[in-house]
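Yeah, one chain of the complex is gone here, protein chain that is, but the others are all in their spots.
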Amino acid sequence: MMTGIEQFLADKGIYYLTFLLLSFGVYGIIACKNYMKKLICMNIMQVAAIVFFLSLGQKKGATIPVLIEGLTNADSYINPLTHALMLTAIVVSLGTTGVGLALLTRIREKFGSVEEDDIIRRQNKL
Amino acid sequence: MMRKVIGIIVIIVGLGYVFMSFDFLPVIGDSTAPAHTHVSDYYIENALRDTHSPNLVTAVLADYRGFDTLLETTVMFSAGVCAVMILGSKSHIRNRFLVPKKILKGKPEPGVSAYKTVNKDVMVTLIAIMILLYAIYVLLHGEVGPGGGFQAGALMALSYIVSMMIAPDTRPLFSLSKANAAALAGIGVFIYAFTGLLTVFNGGMFLEYGRLPFPVSNEYLHTIGIMLIEVGVTIGVMATIITILKAIIERVRFDDDRD
Amino acid sequence: MSPLIIEAILLLALIAITLAVIFNRDLLIVIITYCAFSFIAMFLYIVMSSPDVAFTEAVIGVISTIYFIITLRKIDRRCK
Partner (left out) sequence: MIQHYPALVVILPLCGAALSLALTKIHLHLGRNVIFLSMALSFYMSIMQLRNVVINGPMEYRFGGYAIPYSIEFRIDTVNGLVVAMVALMGLITAFYCISGEIRSEKLKVGGAYAVVALFVAGMLGNASSADAFNMYVFLEITALAAYCLIALGGNRGMVAAFRYMLVGTIAGTFYLLGVGILYSATGTLNMQDMSIIIQQGGKDEAVLVALCLMIAGLGIKSALFPFHGWQPSAHTHEERGSAALIAGVMVKIPVYMLFRFVYCVFGTNFKYMQQILIVLGIFVGIGMMYGSIRAIGQTNMKKLLAYSSITQTSYFMLGIVIGSPVALAGSLLHFIGDAFIKGGLFYCAGAIKYKFGTVNIDNFGRIYKKMPVTSALIVAGALSMIGIPPTVGFFSKWYIAMGAIQTGKYIFVILLIISSLLNAIYFFKIIEKIFMSKDKGLEDVRPVKKGELPWSMLVPMSVCIVVIFLLGFLNVKIINMVLPLLKGVGM
């Protein structure tokens, strides 16, 4: 019974949950009215993309990608390429958050609020 | 409210159906999937011989795909410059976080702080020093264990943030103005790019550490190359995080809880 | 409890936090749940046995939470 669930999870379950997390992130960006919440959902979406990439690089029964004297064959180490790429994605998400918050501060100063409908109403008056 | 819930249910059902019919992704964990057999096997087998760094992730990050990390540091630097350009600070915005002038004149007040307790300031400096020490350890051990440029840079920025957040009135370990921090981030990126240019002047491809001009045997050249770019990345990331923090803080006025 | 099941549980927790973020009214609670989100994401990376990414996610999660909290000082906590 245990291997049944594990087999389903390994085959499709983890990918399905990751894409679910990604689609909730995108849904949050579209549905939330507050600009701060849109920023947080954007971060969540980027973490979902990172989890998807990392789950591509998994190997059953392999250790972390730091070389040990005894082990030399390639199947005993996790795929290091996906980790190197995901460091880039995390740093990109921090950069985008920083710029987003800078914009948010200026929008709050100029329009007095961060709610989407207040901004659209005041924007037409500007 | 109901519209939102219906939207979510549609997403769950839609993705479920799409996923059950498609099977283009490999089963998680089988080591014969195409992703593991082509390029990453080469990295695992040849990393120690090529780059002399047991930590495979640092080997791939700094040596095989070193150009990606240069672009990553440029992404951080451009985020810092963009935050500074968007949040141009107006001189009249007084802000409690700017260290009061009398302290800067080298005449520190005897431990007067917001909450009238002395030990907080002493302890904060200790914590900041410990975090800095740990950051330097993480930087230098980038090749052996998990660690490297980004983590060290972020930790150094954290030690600055800790000392600035908890005890704003005492003088932090190193004080960086917003303009200096932005310039320092640029210098960090330039250190990285200059390492690559050094190899080009010396006859190799961009970022080919075997051709660095230092008079050391070949295997240490790679280690020196990785160390140089890790230092560049650390300075770039630390300075950018501090720049964005100061840029946002200057526009946020904490005038409501002056006790 | 093979790692796959732990990963599935953690992913379900992440999805629950995302829904909490979307449906919450008070921004401070949203930001603190976001801090919990980045912690659980770091824990998920550890279960996926990738220490470097977990280390970076932990540090950068703290820093982005600090950014959000500072910006919150400027924005009122109520939101529609």
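Labels A, B and C are assigned to the chains in the order they are written; within every chain, residues are numbered from 1.
By our rule, a residue touches a chain if its C-beta (ideal position, glycine included) is under 8 Å from a C-beta of that chain, and two chains touch if they have at least 3 such contacts.
Note that the structure is a prediction, hence the values are computed from the model and not measured.
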item: Visible contact partners (per top-of-document touch definition) of the missing chain; value: A, B
item: Omitted-chain contact residue, chosen from A:12, A:38, A:59 or A:83; value: A:38
item: Chain not shown: contacting residue from A:24, A:52 or A:77; value: A:52
item: Residues from chain A at the interface with the omitted partner, ascending; value: 22, 26, 29, 35, 38, 42, 45-46, 49, 52-53, 56, 81-82, 85, 88-89, 92, 95-96, 99-100, 103-104, 106-107, 110-111, 119, 123, 126
item: Those residues of chain B which, in the complete complex, touch the missing chain; value: 22-26, 33-40, 42-43, 50, 63-68, 70-72, 74-75, 77-79, 81-82, 84-86, 88, 178-180, 182-187, 189-190, 193-194, 196-197, 200, 204-211
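Here, only the chains that are shown with their structure count from here on.
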item: Centroid distance [mean C-alpha coordinates] between chain C and chain A, Å; value: 10
item: Chain centre separation (chain B, chain C; CA means) in Å; value: 19
item: Computed distance of Cα centres, chain B from chain A, in Å; value: 18
item: Chain B, residues touching no fewer than two other chains; value: 4, 8, 28-29, 55, 57, 145-146, 148, 150, 244, 248, 251-252
item: Chain C: positions in contact with at least two other chains; value: 4, 19, 22, 50-52, 56, 60, 63, 67, 71, 74
item: Contact set on chain C toward chain B in their complex; value: 4, 19, 22-23, 50-52, 54-56, 59-60, 62-63, 66-67, 70-71, 73-74
item: Touching residues on chain B, where the partner in the complex is chain C; value: 4, 8, 28-29, 55, 57-58, 138, 145-148, 150-151, 154-155, 157-158, 161, 165, 241, 244-245, 248-249, 251-254
item: List of chain C residues in touch with chain A within their complex; value: 2, 4-5, 7-8, 11-12, 14-15, 18-19, 21-22, 27, 30-31, 34, 37-38, 41, 44-45, 48-53, 56-57, 60, 63-64, 67-68, 71-72, 74-76, 79-80
